[in-house]
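Missing here: one protein chain of the complex. Every other protein chain is in place.
Moving on, here comes chain A:
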């Protein structure tokens, strides 16, 4: 597979006041052209930080390391900041969780949409304006000419997110990263925005990394799913396999807590909380909450299983809900 995005062992460490904090720990990700990959996991599990690292948008206190970070045949790690800026915003775009605060209050919607085109595309002013109108129509905003002259505070949250989607699409990207694009919106319009995003993805054939809490959406749309827990990627499977036979106990717990037929809008809750900087267990990070935890789990970090077991980060990955005891060298 010639992956559009291919990441190996991505780690991000923040230099915080209380010492280094590893927010993302050895995460892998592959996205093929036109593919929709979902990333799920509780808040604080490093989903946003991992994707911001790919975009190169983390603050300076963050240190990013990876064995590989290839996008569209180019090594993002080897690119200079200037070269990377030619890719980011053109071939690689991102939609954020908070649409209202993600638009600059001092500039019109039109200015902000045309700006990305001006930076990356060889279009005249009139062409950029025409394309901006076209984009607003595409994302379902009525009276596009008038809306282009509006300032962000004159838009609702849903409108703002439509504008953000238009902005992301402006330069015909190859991959869009959508970080919980509906979480901050009214429940009534969440589905509209998500449907719009999925429709546009299908039509344009753009790759999409969708960070979401909505397991129902994952089940219906994603080709593959990555499950993150406390900065680690604990499982990755194609969607069908994941829902049929989760191999990591955390995934299993997520699915088990899901209401019948996976209609839950929010990530189902399971007992306990994600460990922070202070209370990180020595062994498996999930061990304090895992019903299969053993003494080994609590003291020895688990190895990664093979692809047939969903790359599960577990001493005893599940098959059909049953832990598989394996021999390993301690």
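We adopt the following convention: a residue touches a chain if its C-beta (ideal position, glycine included) is under 8 Å from a C-beta of that chain, and two chains touch if they have at least 3 such contacts; residues count from 1.
Following the convention adopted for this analysis, contacts and distances are computed from a predicted model.
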Field: Options "Fe-S cluster assembly ATPase SufC", "Dipeptide transport system permease protein", "Cytochrome c oxidase subunit 2" or "Formate dehydrogenase gamma subunit": UniProt name of the undisplayed chain
entry: "Dipeptide transport system permease protein"
Message: Among A:28, A:42, A:115 or A:238, which one touches the chain that has been omitted from the display?
response: A:115
Query: Which residue among A:53, A:138, A:167 or A:196 touches the omitted chain?
result: A:167
Query: Of A:103, A:175, A:274 or A:314, which sits in contact with the chain we cannot see?
result: A:103
Query: Hey, which of A:89, A:144, A:207 or A:275 is the one touching the hidden chain?
result: A:89
Chain A, residues in touch with the chain not shown (by the definition above): 55, 57, 84-90, 93-94, 96, 98, 101-107, 112, 115-116, 119-120, 151, 153-154, 164, 167
